[in-house]
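Note that this complex is displayed minus one protein chain, with the remaining chains in position.
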Amino acid sequence: MPWSEAFLESQQTHTTTQVVGRELSYTQALNEALSLAMALDPNVFVLGQGVDDPSTMFGVTKGLAEQFGSPRVFETPLSEEGLTGICTGAAMHGLRPVYCHNRPDFLLLAFNQIVNHASKIHYMDNGQNRVPMVIWSAIGRGWGSGAQHSQAIQGLLMSVPGLKIVMPSTPYDAKGLMLSAIADNNPVLIFEHRWLMKQQGVVPEGIYNVPIGKGIYRERGTDLSIIGTSHALALAQQALASLKEQGISADVVDLRTLKPLDHEIILESVKKTGRALIVDTGWAMGGVCAEIGCVIAENCPQILKAPIKRVGLPDLPTPAGHTLEQLYYPSEESMARAILELLNPIGME
Amino acid sequence: MPWSEAFLESQQTHTTTQVVGRELSYTQALNEALSLAMALDPNVFVLGQGVDDPSTMFGVTKGLAEQFGSPRVFETPLSEEGLTGICTGAAMHGLRPVYCHNRPDFLLLAFNQIVNHASKIHYMDNGQNRVPMVIWSAIGRGWGSGAQHSQAIQGLLMSVPGLKIVMPSTPYDAKGLMLSAIADNNPVLIFEHRWLMKQQGVVPEGIYNVPIGKGIYRERGTDLSIIGTSHALALAQQALASLKEQGISADVVDLRTLKPLDHEIILESVKKTGRALIVDTGWAMGGVCAEIGCVIAENCPQILKAPIKRVGLPDLPTPAGHTLEQLYYPSEESMARAILELLNPIGME
Amino acid sequence: MVINFPYQGSDFEDCGDFVARYEASFLTQMFHSMLRIRRIEEAIESQYHQDQMKTPIHLVIGQEAASVGACSALKKSDILYCGHRTNGAYLAKGGDLKGMLSEFFCRKNGCVGSRGGSMHLLDKSVGMAGSSAIVAGAVPIATGAALSAQLRGDDYVSTVFLGDAATEEGVVWESLNFAALKKLPIVYFCENNFFSVCTPLEERQPLDTPIYKKAAAFGLHSVQVDGSNVLKVYEAVTSAVARARRGDGPSFIEVPVYRWRGHGGAGDDSASGYRDPAEVADWQKHCPVEGYAGFLQREGLLDSQQRAAMEQQISTEIAEAFQHAEQSENPTEEDLYSHVYCN
Partner (left out) sequence: MVINFPYQGSDFEDCGDFVARYEASFLTQMFHSMLRIRRIEEAIESQYHQDQMKTPIHLVIGQEAASVGACSALKKSDILYCGHRTNGAYLAKGGDLKGMLSEFFCRKNGCVGSRGGSMHLLDKSVGMAGSSAIVAGAVPIATGAALSAQLRGDDYVSTVFLGDAATEEGVVWESLNFAALKKLPIVYFCENNFFSVCTPLEERQPLDTPIYKKAAAFGLHSVQVDGSNVLKVYEAVTSAVARARRGDGPSFIEVPVYRWRGHGGAGDDSASGYRDPAEVADWQKHCPVEGYAGFLQREGLLDSQQRAAMEQQISTEIAEAFQHAEQSENPTEEDLYSHVYCN
């Protein structure tokens, strides 16, 4: 495998975020990751509705068809379940598919192949087959995306053994985690968020990896721990910034990966601050926030200075209209309110 | 709707478990519920692979085709996604489908219709359409069911707004919750467990309902709260019984419904005992145990005398072989160990 | 100049006999309906850049004959479902224009209270039963509506609009199999416009596998007719509906059509390269609205005065409906929480 070498080489440097250097947009960072991976390994191929059309998947797959040819970058029939199975089979026989979807909602058509098949094959086969496959999708929000085009379904998959689930927040991580995901010998789901895609950030050239399964501190502070990923964490950071002048500081833990989940960083931070705000782009009930909250409850509830708080979506489908959307989604203000409530809990002895 | 009347009539009595009276098996109780519902309302129909074959869905649909005719009780093509959508459409136009599956694993083929459609239609349609539909399946275990025929996927669906999720434990509840589910004007998923199906219990004749969304105490005690549903709770109760002579007593909370989740009973009990053992037939990570643990962490962590404990399946696909199965599933012994550890936590100040 | 998907119909050259068979008022009424849809779509398009309609749009300009031909064959009580490209079906079935525009403007009085947006229009009062933004998602649901008609003995026929790409979703074949098995009263109406977003048919389905022939192999009565010819669409759907009502089971109708605008949003996007603008221009020569207008004129059923009156009336209706929508109220926080569960 060419991967191992390229990886060993890259390990020394860039395992954490750089702050100076060349800037790229989030989308460009992803594009560069795909281009590098495809150049490195002829087994990597990219497919999905839009990967070779004028939209090029928000720009993520731009130029790839020209560079690597259409057998390796192709539009698909609209058959998400079938194509997921096809990717699984292709992966079992030497290829490394990167299957891109405009929206995670469309993955719901493929749960049979993801949950009943791809995630289990390595285990069921007693290690004799492996499924190195990346399923990439971008969470939609706004402009009437509505209940069927805005779902952040990472929480639905967190229980499923054998899957890896990645949610990057920065251009640096988007590239490094994409490279790690492609190099990984397991099915890896990457959930992007549309609202992060215009972000600019420092992105080293060449191949580097961000380890799957390892969180990172974005900020260090004392009053609380803010734990989450992706756009939810970005919003919480904005809220935190707005509270800085009140002297509030927090650990901001970007998990980057939801499965495997980095217990160590969660517990380290919460044990220090005694307060946890858990955020996710998905529904608050069940799923990601629930798991993180439960990890705290089963490890160190006694150190909590206040009940934990989770901020995700309410237990409602996403409404389509603009006014309702504003009310539905957490905002900087509601995040700030959650932080303040966490610091001044009502009725806590 | 004939339902409302029949319901009003039944409300006064049987809302909780009876202890004396006619005994039926779990399967017979379900069969009686279906038969009563079909007799009461010509819009109720039953479909699924096996509902009108010699197996009659473990006996649950026995005699229904003879009694009500084959247009109302029919075998399906093997098209889980299509038939789920068909049930959704039928429900929107006046019918009340009860779609039965041998295994929850097969529901994974239908997540698009369940999650993207059935659960949301009432909301998306601004209340103009409704989807009164029951999706029934029985969790398999043992005899080489393996990774694809044993999954307890209730946890994957707990986040999804608009769904109701029911997991009965007794013949009484199986009948009463089935009747409530059929009468409910929303999509209701019922997850049975195969290992409960031979159980005998007191089951009143006629129509009665067990309310969806309300848990019940199966036992009252002081040392801990055991919280869960279905076969996992049964196992925990056995473990508890084995510890009785050591003077250990517990609140045993049978949630009966996972969504809507009865916060009140969970918090009432945990606030009293200060200790929570949370059990589920699904994976411990994510899903049901996580949600319940998190509810405690966000409400009353300060009263905990010990970190909560969850007992579900390890983060592995189900192995098929007998020896591995024994190691994979929680047992009376491992449940008992969990109780003892909860009572004597290591390193808790 | 590359025309991958040429128009293959005969315009209205072989349609003279329709005039004898149908009332003149009915024939001009279908024209009115098509013209109205065209003008509504144009109005939406022209205002879209103002960013007041915060919703995706999927225009049916170029496909009006399909919407109108199909819906003219349905009774009000017949049921119609469709997908993301909903405007034509909704309007042709008689859906309320104000409710639609209010929905586009995200108002509380939108046809689904600002919860569904443009991809989820419905108006139950005229049988426009629903739509799904998930491609092919409504196909089994419409099939279930037909099952309900059969089991309950209701008289309606169910119909569902689907695109060419929708037929790549397995659930469509599951639905067709079930409908044929149970002889359900349903008509699957497939608008094949050769594209899925920007992906042409040949990158998604093998050559020489016409969709309607697949449906025939699944046991459905299945035909293909010119989707730019409202008369032929009308006749095909009429006979399919009659079959369904007689208890003779489901039909599949494939209509080749062409969308003049981009997949979503305003304007043509051919310049982006996925199709030759010449292909659009070529289809515009066979405009379903003007082609039919010409036919009616030739047959002496439409003169310029009548046309002008129609234009005037439509334009007034549109102006009023926009005004209504723009002036309507937004939903409030309270509205967010209702109808999660149905009592």
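Here are some notes:
We call the chains A, B and C, going by the order they appear; numbering starts again at 1 in every chain.
Heads up, the rule we're going with is that a contact is a pair of C-beta atoms (placed from the backbone, for glycine too) under 8 Å apart; a residue touches a chain by one contact, two chains touch by 3 or more.
Treat the numbers as computed from the prediction; the structure is a model and nothing was measured.
Taking every chain of the complex into account, the omitted one touches A, B, C.
The chain not shown here is touched by just one of A:A90, A:L224, A:A320 or A:A336, and that residue is A:A90.
For the options A:M38, A:M124, A:L157 or A:L224, the residue in contact with the chain missing from this view is A:M124.
Taking the complete complex into account, C:D208 is the one of C:E23, C:D51, C:D208 or C:E334 that touches the chain left out.
Residue B:E75 is the one among B:D41, B:E75 or B:E332 that touches the chain not shown. Taking the complete complex into account, residues 168-174, 177, 180-181, 203-209, 213-214, 216-219 of chain C touch the chain not shown.
In the full complex, chain A makes contact with the omitted chain through residues 43, 45, 71-72, 76-77, 79, 81-95, 112-113, 116-117, 121-132, 161-162, 164, 185-186. Counting the whole complex, the residues of chain B in touch with the unshown chain are 49-50, 53-55, 74-82, 105-106, 109, 142-149, 315-317, 319-324, 327-328.
Methods note: only the chains that are shown with their structure count from here on.
In this assembly, the chain whose C-alpha centre lies farthest from chain C is B. The distance from the centre of chain A to the centre of chain B, with each centre set as the mean of the Cα atoms, comes to 31 Å. Centre-to-centre separation between chain A and chain C, using Cα means, comes to 38 Å. Per-chain CA centroids place chain B at a distance of 42 Å from chain C. Residues of chain B found to touch two or more other chains are 81, 112, 116, 123-124, 161-162.
Multi-chain contact residues, meaning those touching two or more other chains, occur in chain C at positions 115-116, 120, 132, 134, 137, 170, 340.
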